[in-house]
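Left out: one protein chain. Kept in place: all the others.
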Amino acid sequence: MPVKLEQLSIRTSAREEIVNITDQVQRVVAAAGIRAGMACVYSPHTTAAITIQESADPDVRADILDHLRQLVPARGGYRHREGNADAHIKAALLGASQAVPVRDGRLLLGTWQAVFFCELDGPRGRHVLVALHGE
Amino acid sequence: MPVKLEQLSIRTSAREEIVNITDQVQRVVAAAGIRAGMACVYSPHTTAAITIQESADPDVRADILDHLRQLVPARGGYRHREGNADAHIKAALLGASQAVPVRDGRLLLGTWQAVFFCELDGPRGRHVLVALHGE
Partner (left out) sequence: MPVKLEQLSIRTSAREEIVNITDQVQRVVAAAGIRAGMACVYSPHTTAAITIQESADPDVRADILDHLRQLVPARGGYRHREGNADAHIKAALLGASQAVPVRDGRLLLGTWQAVFFCELDGPRGRHVLVALHGE
């Protein structure tokens, strides 16, 4: 049973940005030769997150970022002195990882789904871990 | 080590609805004969989600849907033109999957927990994937 851990590198280009990383994750999955299993896509950062959402219309990602800014304003009277408390709160709401089932070396994403890295306090160089389990 | 992937079918009956799928997931877990492991319950949709919450009082599910409507109004000046941007945002907040530990062929849910499919842009025919790992 292959268990594989791979690290991807990402360069974000804005304070907030939702980056499609499906192709990079899919390459790791294909190389691992897993017939049936699961991929866990993990952000080791506290001001970033992973989400699975629609890729066809980029407006969906813009709406998610816009609405998160309404729910968690950048300036909100927070105690944390580094000026990025909003990014930590948004990251907690979205989650540090997402799991995707795998079959025959392919992520079993739905028709409209893609895997996204959510930058919430960039731009920065970032990492994503992909942990694969299966047989 | 059994690794199993199964697909469940669901028919939702309202635009927003939280459907208890615990029995269907439990049947897959029991049939797989896993002594110790984990079940990943995954929605391949971008306007639906999976959550683990209380089943005893249906008011809890109603409160969750009501409050999500307050946080993410259906009409919110979104860019996405399909009229369901709110459903995408809610799905991102709840998450596309949930993991549950398994022992002796049983989901190790807490006393008050059940597994729910969250329809956020129905009614529709929907699918849920259950990925099982363990021994």
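Letters are used for the chains, namely A and B, taken in the order the chains are written, and counting of residues starts over at 1 for each.
Please note the rule applied: a contact is a pair of C-beta atoms (placed from the backbone, for glycine too) under 8 Å apart; a residue touches a chain by one contact, two chains touch by 3 or more.
Predicted model only: the values in this text are computed from it and were never measured.
J.: Looking at B:Val28, B:Ala87, B:Val100 or B:Val130, which makes contact with the chain not pictured?
T.: Among B:Val28, B:Ala87, B:Val100 or B:Val130, only B:Val100 touches the chain that is not shown.
J.: With the full complex in mind, choose from A:Val19, A:Leu65 or A:Ala85 the residue touching the hidden chain.
T.: The one listed residue touching the chain not shown is A:Ala85.
J.: For chain B, which positions touch the chain that isn't shown here?
T.: That gives, for chain B, the contact residues 1, 36-38, 51-54, 57, 59-60, 62-64, 66-67, 71, 93-95, 98-101, 103, 108-113, 133-135.
J.: Please give every residue of chain A in contact with the chain that is not shown.
T.: Those residues of chain A that touch the unshown chain are 1, 3-5, 40, 42-46, 71-72, 76, 78-82, 85, 88-89, 91-93, 95-97, 99, 127, 129, 131, 133.
The criterion applied here is as follows: only the chains that are shown with their structure count from here on.
J.: How many angstrom between the C-alpha centroids of chain B and chain A?
T.: So the centroids are 19 Å from each other.
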